[in-house]
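As you look at this complex, bear in mind that one protein chain is not there, while each of the others sits in place.
Order of writing sets the chain letters: A, B and C. Residues in each chain are counted from 1.
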Amino acid sequence: MEVFTQWESEIRGYSRTYPTVFASASNARQVDESGKSYIDFFAGAGVLNFGHNNPRMKRAMIDFLEADGVAHSLDMATTTKRDFITAFVETVLQPRDMTMKLQFMGPTGTNAVEAALKLARRVTGRRDVVAFSHGFHGMTLGSLALTANDAFRRAAGVPLENVVRLPFETAPGGGLKALEDYRAALSDVSSGHLPPAAFVVEVIQAEGGVNVATAEWLHAVQQLAHDYGALFVIDEIQVGCGRTGSYFSFDGMGLDPDIVCLAKGIGGYGTPLAMNLVKPEHDAHWKPGEHTGTFRGQGLSFVAGREALTYFHDDELMTQVRTKGERIASVLKSVADETDRGFDVRGRGMIWGLDVGDGAIAKAATATCFDNGMLIGPCGSGGRVLKLIPPLTIPDDDLEEGLQILTEAVRGTTRRTV
Amino acid sequence: MEVFTQWESEIRGYSRTYPTVFASASNARQVDESGKSYIDFFAGAGVLNFGHNNPRMKRAMIDFLEADGVAHSLDMATTTKRDFITAFVETVLQPRDMTMKLQFMGPTGTNAVEAALKLARRVTGRRDVVAFSHGFHGMTLGSLALTANDAFRRAAGVPLENVVRLPFETAPGGGLKALEDYRAALSDVSSGHLPPAAFVVEVIQAEGGVNVATAEWLHAVQQLAHDYGALFVIDEIQVGCGRTGSYFSFDGMGLDPDIVCLAKGIGGYGTPLAMNLVKPEHDAHWKPGEHTGTFRGQGLSFVAGREALTYFHDDELMTQVRTKGERIASVLKSVADETDRGFDVRGRGMIWGLDVGDGAIAKAATATCFDNGMLIGPCGSGGRVLKLIPPLTIPDDDLEEGLQILTEAVRGTTRRTV
Amino acid sequence: MEVFTQWESEIRGYSRTYPTVFASASNARQVDESGKSYIDFFAGAGVLNFGHNNPRMKRAMIDFLEADGVAHSLDMATTTKRDFITAFVETVLQPRDMTMKLQFMGPTGTNAVEAALKLARRVTGRRDVVAFSHGFHGMTLGSLALTANDAFRRAAGVPLENVVRLPFETAPGGGLKALEDYRAALSDVSSGHLPPAAFVVEVIQAEGGVNVATAEWLHAVQQLAHDYGALFVIDEIQVGCGRTGSYFSFDGMGLDPDIVCLAKGIGGYGTPLAMNLVKPEHDAHWKPGEHTGTFRGQGLSFVAGREALTYFHDDELMTQVRTKGERIASVLKSVADETDRGFDVRGRGMIWGLDVGDGAIAKAATATCFDNGMLIGPCGSGGRVLKLIPPLTIPDDDLEEGLQILTEAVRGTTRRTV
Partner (left out) sequence: MEVFTQWESEIRGYSRTYPTVFASASNARQVDESGKSYIDFFAGAGVLNFGHNNPRMKRAMIDFLEADGVAHSLDMATTTKRDFITAFVETVLQPRDMTMKLQFMGPTGTNAVEAALKLARRVTGRRDVVAFSHGFHGMTLGSLALTANDAFRRAAGVPLENVVRLPFETAPGGGLKALEDYRAALSDVSSGHLPPAAFVVEVIQAEGGVNVATAEWLHAVQQLAHDYGALFVIDEIQVGCGRTGSYFSFDGMGLDPDIVCLAKGIGGYGTPLAMNLVKPEHDAHWKPGEHTGTFRGQGLSFVAGREALTYFHDDELMTQVRTKGERIASVLKSVADETDRGFDVRGRGMIWGLDVGDGAIAKAATATCFDNGMLIGPCGSGGRVLKLIPPLTIPDDDLEEGLQILTEAVRGTTRRTV
């Protein structure tokens, strides 16, 4: 580790939480250079839906490399990119009768959100964007203005403007009442509020603590947006691409978003890719080249991402996600029921949070898990929620072993902190 | 192309400039699906310093994939990342007696600049940052505030604040006088100016029109920064990593920047990577995890990037760069001398601009080059500068052929627009 | 009127509402140059609490002029200013055991609010200030940011920042619940809210539609402010100086504001004066001369304002205010009860609003009143509230006649708009 402590910036974080040097990885396992194996319930912060070093993708990427496919292309047309687009359209859009345009930008989630904000402001001619408490949307100045976490915001060093903050459905003061109050404010010329350019919402707030919105509330947000001429933007970056048991986290809800932001899992192998889905009538407001990015056209990401889409040709993986998800939920509920500390269990598909109500407990449990060969990360306010987002492809044995490690870690921590 | 016109966002740009579908690439050549080969004088907007699909890197990446190296690691410690860091330290930092810390973030240049801005504001407790006319620093809201180009700025849809704009050395009103005037303003409590957090400057403005700063002027900027407690930040994203004939564009100038922003070429293969070099005394102001990013830890980029560093173990490539650069300059000067239109030739190493004074001429020449099997891109105000940034590894034959195509395209265009 | 239409700006407003040229005024009467007399229920937008051309003040002002008192003094010490300060301290502060400092600034309400904002931000080191829907605090950029009315805000031409907007107690979504929700947000590090510098509130929103806050709600605002280290600022500009039946509108509520902004009525004769009361521990943060203003020291205003304070040496006027106020309320309630349109009657002391629910009705009634010799002004969202703020000194006959004119105007308008 000395190379890291000596030469890497003090900002490094996960290498402090997981203080070892990893050498290889495969599906739901990471192995450090001493040979110790760790079950990965973190999956690269929700990137590795299809496991570390997915063999089908690996094969395709090696083939692509050997064939001298165009690895870097800005936003030029390439055969690889065309294959990805075609696969995405056929696998995701057409079965849902979605006719949205695909926009590629710098390959990180924050770039996707920044592009969505620019377009929403362009389309509406308005400045303010509604974001929700506990939301996480990125680290660059535009997306950071939407992100709710104080510690991240204070790091900006400048005022983060042009955002109206509403409570998320599950936050104190949240729910339909808060939306109705805001609607009343928008309809009142002396409220001090002007109609916003967009509402940007996560269906499940992953970084924010695995807070799950209901379809009813999301519809109310969408309705409010559309009644006031604002765009309804779903930030699907962490919970899209199959995480919740269907491709989109909002599948089956009958929602009709104007923009959907995708990143993380879409590149398949942990290879960077970001993409917005944009309704054509909004997309038409872009002028060519207005929002650029050097790494928009990543051949390896297109190849791996296309391979990832094959998981959605049938319902096999999604069925597994739902089954494994139920198992995770069941174990977590047992853990929660063992104490009278009011632990809360929240989630859907294969994203689950165990809210232990106290960041110190979650941190201690995380450390114990690490010692016992498992990677897990806290999230939510003060880091008080243990977030379980293993690869969707995790073998049952690893799943059970991981759950066992976690259960014992929480029990032990709880016991010690009585 | 129909897939692109039907499904890809209207924002697509290069696929309009180069209206074909590329299928493969190798060193300085891209080949489209009809088999037509193009000499690449654009190199992915300055990313592909070591050519498309560099064979040494390709080999290393395939080995890495086959060995199940950790492809995606956030900022966990991995053996691959350690190898990259060690190689960078030994190859770049130690020979220069630089002791800077390496900070990784979201793998795009704009993320690097955003991180630099946060840190400069944190360190100084100030808000405003000095940026220069014609500068390009990225597309997200923080870095976009530094970018000078109006079209990009207008797309923001919100005010871009906290920036003080000075003319670049070569812009009207630029030079030492402008810096002295600004110094006078900073020393006058009734000037309306407060000391800034940082000066962010490119040694050669690549997007801005291949505008080359002198060492003298850069020293004056640095001195001004340090006299007023501001950080001196060099945005080395497009012209670093060997482009100018040495690793850094500011090598040999005796400069002492507080932060150096790197991206583009550092990942070697066009694989995304961004990294800031930060003086330890500034880096100490970061708290762990304050500026995160899902794709901070890209195994493939570390592998390719490490391989790229081997080009700097000796002076062979850099010598070639200087030699080829002289050839490019010589040809461009001939072209310029053929007309009395006041064409200007600017550059260093293997980044050269032919300023034809008129975006329409440059656009026409670009189109002719494309038809004749060559990729080149305009830059600068109104797109009036033809920018030549071929891979540093371009074979002499391709270089000559490319220069020939360009020469004829410019001649033809000039003749037609008499 | 031709001089006005030809030479005065198109922005003129009241000369359109009351299209005549006034020649003289006395107590609750204004007389135009044709000799027609109007009963004044508007009192210069709440300035003329003691009537037009109050004879006691007039006498004192003439004496002052004849004695060559210092008419204009910036913030130099003068005997006249000392007399005013002494009278204010003895009449207002000491009976209430208030030990606040008196700060004079540019003589308009907006200057008072701007000074309060500067100080609250200085004391707390924070930027955001909480203001309420339907609030009115002025027209300059700092106070305008607090003002809620859209039409006024849009005129700014720049973003109005650094304000958090909460619903006023009586607005949709208002009440204690909204304060509790905001408290929850402030106590949550991932809410996206930082503690504010101040809460600025009117006890009765006069321009906003005669919206009356309860003591309970105001205490909750104060408590919230103090729990989070923010200043509790009462904007007392329109309803202070006796308007509500005691000197301050918050008298008897047990509140303990950090800053009280006064203007309008404090100068007595309609002569400009503004003054903040500031707790000494906050006031100590000012440096000499940090917030200046040419007309801070108005001899005539001090003279008339001191005379106005004599009305508070006993309870005679305030008793009348309460008696007349009951009469006004009683008449308005009768008017409201005559229809089934849901007219609402709100107010306290001698500020009352008849909310007719529709700006067009209020406008028509205002016009009829004018024709019949009475001046009244609409306020609230869309101008739907008829606001009654006659001089506190209005003779009973004028009061009755005015109420009669208004009653008939509303009846007539209501009838016509069935």
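By definition in this document, contacts are C-beta pairs under 8 Å (C-beta built on N, C-alpha and C of every residue); 3 or more make two chains touch, one makes a residue touch a chain.
Keep in mind the model is a prediction, meaning the values are calculated, not measured.
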| item | value |
| --- | --- |
| Touch criterion as defined above, residue of C:35, C:288 or C:342 at the omitted chain | C:288 |
| Hidden-chain contact residue, picked from the options B:19, B:289, B:382 or B:412 | B:382 |
| Selected from B:59, B:165, B:313 or B:416 as touching the chain missing from the view | B:165 |
| Selected from C:170, C:190, C:222 or C:298 as touching the chain missing from the view | C:298 |
| Absent chain, residues of chain B that touch it | 127, 131-135, 147-151, 153, 159, 161-163, 165, 167, 171-173, 177-178, 180-182, 184-185, 188-194, 208-209, 380-382 |
| Interface residues of chain C (partner: the chain not displayed) | 1, 3-4, 7-16, 18-26, 30, 33, 44-48, 52-53, 58, 61-62, 65-79, 82, 85-86, 89, 101-111, 114, 117-118, 120-122, 127, 139-143, 145, 151-152, 155-159, 161-162, 197, 263-264, 269-272, 276, 278, 283-284, 286-295, 298-300 |
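Note that in this section only the chains that are shown with their structure count from here on.
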| item | value |
| --- | --- |
| Inter-copy rotation, chain A to chain B, in degrees (Cα atoms; steps of 5) | 180 |
| Geometric centre: closest chain by C-alpha means | A |
| Where chain A and chain C are represented by their mean Cα positions, the distance between them in whole Å | 50 |
| Rounded Å distance between chain A and chain B, as computed from the means of their C-alpha atoms | 30 |
| Chain B-chain C separation of Cα centroids, rounded to whole Å | 58 |
| Multi-partner residues of chain B (each touching 2 or more other chains) | 159 |
